[in-house]
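Single-structure report; data block below.
Removed from the display is one protein chain of the complex; every other protein chain stays in position.
On to chain A.
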Amino acid sequence: MWLTTSSVGRKVIMSVTGIALVLFLTFHACMNVVVLFSGDAYNMICEFLGSNWYAVAGTAVLVGLIALHFIYAAILTLQNLKARGNSRYAVVETPAKVEWASQNMFVLGLIVCLGLLLHLFNFWANMMGAEFYNGGMALVGEFEATDGAGLIQFTFGNPVYAVLYLVWLAALWFHLSHGFWSAIQTLGVNNKVWFNRWKLIGNVYVTLVMLMFAAVVVYFALGCKPICG
């Protein structure tokens, strides 16, 4: 299968899974913004996404995408190290136009994974745990674990978590600032005219999505309540 056996194919896997994950992030960010306005509305979305088979199927696809993206990142990175050979340059001058993020995608990806683990620990474990153990009786701080909006306020009320999440978002921003354009380039949907357009579209899009995430963190870190309650 050319997707796994050729260098371009493996990059296509990275590209397609990456784009799919960006779409997921977009959805997630849109959903998060709701909590700025109404905790109840947000909890309705959570409930809608928490208790039916298509949410479970969606989660399975998501896990699959992340796993594929991660596994192929590891394979590609190892192959690239091997291709680089054993000897290293004594002096290296990186050209100015080479973006820092583009050379550190794997490390940035690892930071994103660590953030993801923290995120699962903070939210997913509590909320899913509450569902599995029936009844939503578990309490996190003063909030019930099924109260997603409350959980957000509780988590970001802790400045340590707020800062950790902002660092995570910054790493994700760097990762995607290269990743978005790189995914398009890998699929070959690029030419002289669209080169700068894709770069701009990618940067604006990714920045917007990240700002949506960051807004929620900062809003509740400052101790504000949802606008409409």
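One rule holds in what follows: a contact is a pair of C-beta atoms (placed from the backbone, for glycine too) under 8 Å apart; a residue touches a chain by one contact, two chains touch by 3 or more; residues count from 1.
Operating definition for what follows: contacts and distances are computed from a predicted model.
J.: Can you pick, from "Stage V sporulation protein AD", "Osmoprotectant transport system permease protein", "Succinate dehydrogenase / fumarate reductase iron-sulfur subunit" or "Phosphate ABC transporter ATP-binding protein", the UniProt protein name of the chain not displayed?
T.: "Succinate dehydrogenase / fumarate reductase iron-sulfur subunit"
J.: By the contact criterion defined above, which parts of chain A meet the unshown chain? Give residue numbers in ascending order.
T.: That gives, for chain A, the contact residues 2, 6-12, 76, 79-80, 82-99, 102-103, 105, 178, 181-182, 185-192, 195.
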